[in-house]
Each structure stands twice: as structure tokens, then as C-alpha cells.
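Shown here: the complex without one of its protein chains, the others still in place.
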Amino acid sequence: MSAIRSRLMMSALLAGGIALIPATACDRLPGRPKAAQSAQEGSPEWTVEVFNTSCRGCHAQGAVGAAVPLMDSAYWRAASDEQVTRGVLEGQGMLMPAFGLSGGGPFTPAQASALTRGMRALWGGGAQKSPEISGTLVAGNASNGKSVFDVACAGCHGVGGSAGSVTDPMYLRLISDQGLWTAVVAGRKALGSPAWNEPMPGRPNGLTTVEVADVVAYLSSQRPRSMSELKP
Amino acid sequence: MSDRIQDPGAHSPARGGDEKPCVNCGCAERTAKQDARRGFMFRFGAVLLGVGGAIAAVPILGTLLAPARRQASAWVSLGSADAFPAGQTRFATFLSPIRQPTDGDAAKTACWVRCISPGKYQVFAVNCAHLGCPVRWFAQSRLFMCPCHGGAYYEDGSRAAGPPPRGLFEYPWKIDGGNLMIEAGHLPGMEQST
Partner (left out) sequence: MKPPRVVGMAIDWVEARTGAVAFLAPLLTHHVPRNAKWWYVFGSATLMFFTIQLVTGVCLATLYAPSAAEAWESLRYIDEEVPFGWMLRALHGWSSNAMVVMMAIHMLQVFLHASYKFPRELNWVTGVFLLFTVLALAFTGQVMRWDQDAYWGLGIGASIADRIPVIGNQVRGLLLGGPIIGGETLSRFFALHVFVLPGAALGLIGLHLALIMKNGISEMPKVGATVEPATYRAEYEQRMEKDGVPFYPDAAQRDMVFCGACLVLLVVLAAVYGPFGPGGQPDPTLIDTNPRPDYPFLWIFGAVSLLPPASETAVMLVAPLVGVLALVAVPFFANAGERAPSRRPGMVLIASLAVMAVAALTWEGKTSPWSPVMNAWSALPTPEHFLAGRTPLEVQGANVFQFAQCRNCHSLDGLGGERGPALDAIATRMTPDQLMRQIQQGDGNMPAFGRNLDSAQMTALVSFLSTLRPEFEAPAVIPGAQLPLPVQRMPGEVVTPVAVGSQ
């Protein structure tokens, strides 16, 4: 008799206790949905999120990318904010699509510029654009460029060079003059290309700004004007 | 338990319907004439119910079946034709011209506008021809891709790969006062020619 009663009492207490858990701790249960909040535009979290979904595919999670690695401070020393923002909005060359709204992409001009500033703050290593050399293409002399190229570049980047030829006409078809400029100025250290002012085989002090313009002019002159020139 | 159940009428004949006194109150024997009258009343009631039911069925079936009628579409503007640069395919949205007050956001509709050359367009429904999921345009590979079952289409809307049985659905278009207009309405579907 009393055994039954105490068992009933126990059960009631247990049930009541279990019922109290959600009643008191409901707000802290793991299943409670969190109010969705997206990172504020321009914040570091937002920048990383945008980079990870829209840029990282080509511009690398680190120093080695198919296109210019944006987590590399060398790039941020070579490029100005205006230039990067314009690249984001309008695209560049044959392989960088326009990401601006007017080009059919997702970003407003304000977002593109916030993204640029955010990336420089994260990966620029505190560097501003270097004042020593222009970020954008400067006209040069192609024949001077050829002699500079033969001395300073061809050992690695010429035909049969250890890093592969940059005078390959197919390669030149795919890269714009501005792309060449950025490549020469910023280099691709992880892939064996020094920046413009770093030691090169024939040039222990790197190139001068004029020589950079000349080399780019020379490479540009090697680009086939039309695909028909490529056909043997 | 069935023996407890009684017929609803108090004067019910005993089981078997023999000409015997009523089991409940012992009232007089039922006559054939009475039976005939009850039968007639029952049939009369049934006819009344039938007529009333038929009339009531008109609004019931009418509202339930009304959506089966094919609804007309209407011309709707996608904005200035200049907003669609030649050689490109752009996203455009419009409010369904046959929307209802309670549709909310669901009345918003999306489409893809391909400007082949100035004055020459193709306007595609976002709905995949396979099972209606929204296809996305990839300008670099010049393909539409569907997230549901991997249908892919070329830029002219023709099927490129995957399960779709045909190309993308297209809206008729015209230029009116500098605006690109399309004829839109019900969900695009199989009644459209390929």
C-alpha cells in the first residue's frame, strides 16, 4: 500500500521535474533558433565572407592562386584602392569578370569599395600603395623593353626558362596590359617571380620604373593581334 | 451491442417487417397505405435534397474548380530596353500581371533577358524546364545551370546537359515606347512550344 503510494509520488515528482526543465530553461536550450544576423557591411567578417564566396576561387586562400593572390601584401603595395575597386566593378582582361551591378554582378560601387578597403586592412600588412611606382599601366618603349627582358627576365621567364615562358602568345592573349603591369610590379613570389624592385638574375637591384614600363610594352608587342596570327 | 440500437422513429416495425403490432408502443397494425405514404414522403424528401444539393454544389464546385480555367496573360514592362546591353544576359524582375491581393512577395517574378543585338531579345523564364527550379546564368561559361537536378542550358536557351526534356521557356516580347515588354502570366509550362 505505502509502497504503491510512494512509487506514485516518485513518478509524479519525476514527471513534474522533467516538465520544469523546458519551463525554466527553454530560452537556453540548444534548439532555440537564433535570430539571423548577417555581418555588417565593411566589417572584417563581412569582408572575409564576401571574399570566400566571390573571390577566393581565383585569388587564393593564401599566397598561391590561379590569379593574383589577394592575401599577399605585395599586391596591396602595387595596387591602389581606386584601381582594385574598378577591377571588382568592371572586371579586367579576359579572365576577371565584372562583379559590379552594372556589369551583371552582385556588388554596388559602395560595396566594392568597402570590400577593397576591408581586404587592404586584413591582408595589406599595414601597407599603403607604394608611391614609388604607378599602380596603373604607363606607356613604355618596346625595343628598350626587349633588351631589358633579355637581361633581367629571360633566364627564368623566356622560352625554355625555368619558370615557363611569358612570351607564349596564348598566355599573352589571356592577360591584359594592366595585368602584365601588375604581374611585373607585384611579382608572384610563391611561384618564383620577384617584385619589380627585388633582385633578379641580371639585375641585383631590380628594375627601374621606366624599365618596368618598357618590359610591359615589349610583352604587349608580342601579343598576337588576332587569333589567325597564331595559326601555323 | 446491436440489440440496443433502435430505429430513430418511435413507431418502428419489428424486425422482418411482418404485419405485427409496433414493438415500441403496441399501436395499431401498420397498413399498406401507410407504408406507401411513408415511402412516398421519403422519396419526396430525397428529391428535395437532391435539388437543393445540386444548387448548393454550384458555388462549391465552382470555387474549387475555378482555377482549372486557363487564365489570360498580359503584357508587362521590364523597364527601359537600354538597361539590357547587347551581347549580355541580364536578370530582370516584374510583378505578375495576374496577381491577387493576397499573393505578397510570391507575385514577384524573375526572368532572364538576353539581348542578342540592339532590338533583338530572348526573354527566358527562370523556371527550369525539368521541374521548375530557378536557373542561374553564368556569363563566363555562357550557361544557365539549375540547382535542383543539374539541368544546363546554352545562352540561347537550348538544352545543354542534364535531365530537362527541352530548352528554357520563353516569354513573347516587344518594344513599346522604349520599354521592353513581355507577355507573362501563369507559370510557364509544357503548353509552350519548344
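A and B are the chain letters, set down in written order, and residue numbers restart from 1 in every chain.
The criterion applied here is as follows: a contact is a pair of C-beta atoms (placed from the backbone, for glycine too) under 8 Å apart; a residue touches a chain by one contact, two chains touch by 3 or more.
Small disclaimer: the values here were computed from a predicted structure and weren't measured.
Engineer: Given the contact rule set out at the top, which of the displayed chains would the hidden chain touch in the full complex?
Structural biologist: Even though it is not drawn, that chain still touches A, B.
Engineer: Using the touch definition up top, pick the residue from B:Lys120, B:Arg136 or B:Lys174 that touches the left-out chain.
Structural biologist: B:Arg136
Engineer: Using the document's contact rule, name the residues of chain A that touch the chain not shown here.
Structural biologist: Residue positions of chain A that touch the missing chain: 1, 4, 22, 26, 29-33, 35, 52-62, 64-67, 94-95, 97, 157, 161-166, 168, 170-171, 173-175, 190-191, 227, 230.
Engineer: Mind pulling the chain B residues that touch the left-out chain?
Structural biologist: Residues of chain B in touch with the missing chain: 1, 4, 64-65, 67-71, 91, 93, 96, 98-110, 126-127, 130-136, 138, 140-143, 145-150, 152, 154-155, 160-165, 185-187, 189-191.
Just so we're on the same page, only the chains that are shown with their structure count from here on.
Engineer: Determine the centre-to-centre distance between chain A and chain B, using the mean Cα coordinates as centres, and give it in whole Å.
Structural biologist: So the centre of chain A lies 49 Å away from the centre of chain B.
Engineer: Would you pull the chain B residues touching chain A in the complex into a rising list?
Structural biologist: 88-91, 139-140
Engineer: Quick check on the complex: what are the chain A residues that touch chain B?
Structural biologist: 97, 104
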